[in-house]
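Only one protein chain is missing from this complex, and each of the others stays in its spot.
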Amino acid sequence: MYSELVMEHFRNPRNIGVIENADGVGEVGNPQCGDMMRITIKVKDDILEDIKFQTLGCGAAVATSSMVTEMAKGKKLDEAMDITNQAVAEALGGLPPAKMHCSNLAADGLQAAIKDYRARHKA
Amino acid sequence: MYSELVMEHFRNPRNIGVIENADGVGEVGNPQCGDMMRITIKVKDDILEDIKFQTLGCGAAVATSSMVTEMAKGKKLDEAMDITNQAVAEALGGLPPAKMHCSNLAADGLQAAIKDYRARHKA
Amino acid sequence: MDRVVYMDHASTTPTDPEVVAVMLPWMSEQFGNPSTMYSLGLRGAKVVQNARESIAHTINADPEEIYFTSGGTEADNWAILGVADAHSKKGRHLITSTIEHHAVLESMEYLEKRGCEITRVPVDGGGLIDPEEVRRALRPDTVLVSIMYANNEIGTIEPIADIGRITREAGVLFHVDAVQAAGKLPLDVEELGVDMLSMSAHKFYGPKGVGLMYLRKRTRVTPLLHGGGQERGRRAGTTNVPGIVGMAKALELADNRMAEDAVREAALRDRLWEGLSAGIEAIHLNGDPVRRLPGNLNVRLDGIEGESMVLMLDMEGICVSSGSACTTGSLEPSHVLLAIGIPAEHAHGSLRATLGRSTTTEDVDHFIKVFPPIVDRLRQMSPIWCENCVCKQRN
Partner (left out) sequence: MDRVVYMDHASTTPTDPEVVAVMLPWMSEQFGNPSTMYSLGLRGAKVVQNARESIAHTINADPEEIYFTSGGTEADNWAILGVADAHSKKGRHLITSTIEHHAVLESMEYLEKRGCEITRVPVDGGGLIDPEEVRRALRPDTVLVSIMYANNEIGTIEPIADIGRITREAGVLFHVDAVQAAGKLPLDVEELGVDMLSMSAHKFYGPKGVGLMYLRKRTRVTPLLHGGGQERGRRAGTTNVPGIVGMAKALELADNRMAEDAVREAALRDRLWEGLSAGIEAIHLNGDPVRRLPGNLNVRLDGIEGESMVLMLDMEGICVSSGSACTTGSLEPSHVLLAIGIPAEHAHGSLRATLGRSTTTEDVDHFIKVFPPIVDRLRQMSPIWCENCVCKQRN
């Protein structure tokens, strides 16, 4: 059902955890739907210096979270904002059709975190 | 599907043929239905001295024809008239449900032959 | 009598030992349910997907257009009832032929009793449908045309591609019962222009209890079996992994040897017909002499009834059928034979021999040898057959 790459990210997820005193936090999904994700980011000079995630959810939810952190780390905020859920799924070699929507929120989570950072640092 | 006894009568039908100058002839069924039988009888002193049949039809049609000739031979006409299709089927150890009606005409054929004999010899 | 001469391949076929061999690992060892998430189940899902791809490739379809069923009957019922239900707003008129299998005809009758209108296009004396008859039957409220590819009794092959062009032009869905054609005739759903197509594995040396429906993408059809989300939500029921694996293998084997088998079976069938017609008087061929399945021979014999021939041939180890297998037990004459204009009394005297992979020249010659005395014997005891009597002229 899942590609080898999805399973690899599920088995060995990258960047798990919470950044203490994060510069931005994004939370998407909710436990009622069985999928929820929290992304915390550290920003330096408009660049994503660090990024960590916590995810409640299925294999796809975990793998996309892991993948998005890999894709975003070290990127400029504007570039990171352009990462789409579709792009994450593609980077993973595709997801099963049933999982394309509900369990593919990682990019949304990242964007929420960046927006949170920008809102806090607008001043 | 058929009992061993039915198949035995089908394989070795008794009293096949036509009696020349028969005293009575009975014909029942018709080729459109796939089942037809002709019974010819020889009567002496109100007794069925000889009886022969010809049958077009399935295994049940042949076996019941054969059986009814066996059951009737040597019997008084009144007794022979009392043989029912049901009795023939029972004597054969039963017939498949689908064959109980259409292919179980032998007693009717015998009765037709006896009636024919009586009609001819009424005078 | 130990020798068995099986000549009823249109009724069912033995499951090829090679097919059984590929099924076995999926029964007791790799038995996982493909709808699960663990490896044991995913292996089942994978092998089913492979089967789907292999079958799709054979009939020039996409894998997602293959839906597994429990057999040809289910596929036929699903196509007809499913389309009638899903398209009832467009109309309630369906077209079929007079010589379809009961799985099609009874589904049509079921609909007819519930207010649908059914047009049954006639066939010619050989069982052939004139595509123009289908065109003439089309109406604005026609939702489905269902025509079989090859007939199960007389083996007549219908002009499916021509009918497909007509239905496509008219924008009407076209279902083809290919149960007898699958594994015997090339099937290309694009060339044939069909939207739905039924198969049954046991007719091409696959297992019993499994079949499929090809369903063209974006075709709306209400499910027949409701429940779990198997087959992309269109056909519920735990996936029959061994059956599907076996069917795919059987179709692959049949496809590989199709041309060869056809030539061989047709030659044997012709030898049988020549032998029988030379040795028996008043024997006639039923169906189209040319446009028929290679292994199919259907004959009628004056003055005798079919079942008694079947029983007597069985005593010689020969397995043949006196009509459509599934109507045994019914005393109705075959609707197919009646439809091609054969009177009831002759329909009752018909016999179908369908040759297959196992059939040998010896089998055919055995048949040719033992059948004439049987015919003689039955005619001797027949009240409508006698050398000298008047009734002979009647026939």
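We just call them A, B and C in the order they show up, numbering each chain from 1.
Simple rule for what comes next: a contact is a pair of C-beta atoms (placed from the backbone, for glycine too) under 8 Å apart; a residue touches a chain by one contact, two chains touch by 3 or more.
In this text, all values refer to a predicted model and were calculated from it rather than measured experimentally.
Visitor: As a test of the contact rule: which chains in view would the missing one touch?
Guide: Touch partners of the hidden chain, whole complex considered, are A, B, C.
Visitor: May I ask which residue of C:Asp76, C:Asp288 or C:Glu345 touches the chain that does not appear here?
Guide: Here the residue in touch with the unshown chain is C:Asp76.
Visitor: Using the document's definition of touch, tell me which of C:His226, C:Arg257 or C:Lys369 contacts the absent chain.
Guide: Of all options in C:His226, C:Arg257 or C:Lys369, contact with the hidden chain holds for C:His226.
Visitor: Using the document's definition of touch, tell me which of A:Gly34, A:Gly74 or A:Gly93 contacts the absent chain.
Guide: Here the residue in touch with the unshown chain is A:Gly34.
Visitor: Please give every residue of chain A in contact with the chain that is not shown.
Guide: So the residues of chain A touching the unseen chain are 7, 10-11, 13, 16-18, 27, 30-38, 53-59, 61-62, 96, 98, 102-103.
Visitor: Can you list, in ascending order, the chain C residues touching the missing chain?
Guide: Touch set of chain C with respect to the missing chain: 4, 6, 8, 11-17, 20, 24, 27-29, 31-33, 35-41, 70-74, 76-77, 101-104, 106-107, 109-110, 200, 202, 207-210, 224-230, 236-243, 307, 310-311, 313-314, 318-322, 324-330.
Visitor: Touching the absent chain: which residues on chain B qualify?
Guide: 1, 59
By our rule, only the chains that are shown with their structure count from here on.
Visitor: Centroid of chain B to centroid of chain C, CA atoms only: how many Å?
Guide: 39
Visitor: Averaging only over C-alpha atoms, locate the centres of chain A and chain C and give their separation in whole Å.
Guide: The mean C-alpha positions of chain A and chain C differ by 55 Å.
Visitor: Go ahead and note the Å separation of the Cα centroids belonging to chain A and chain B.
Guide: 89
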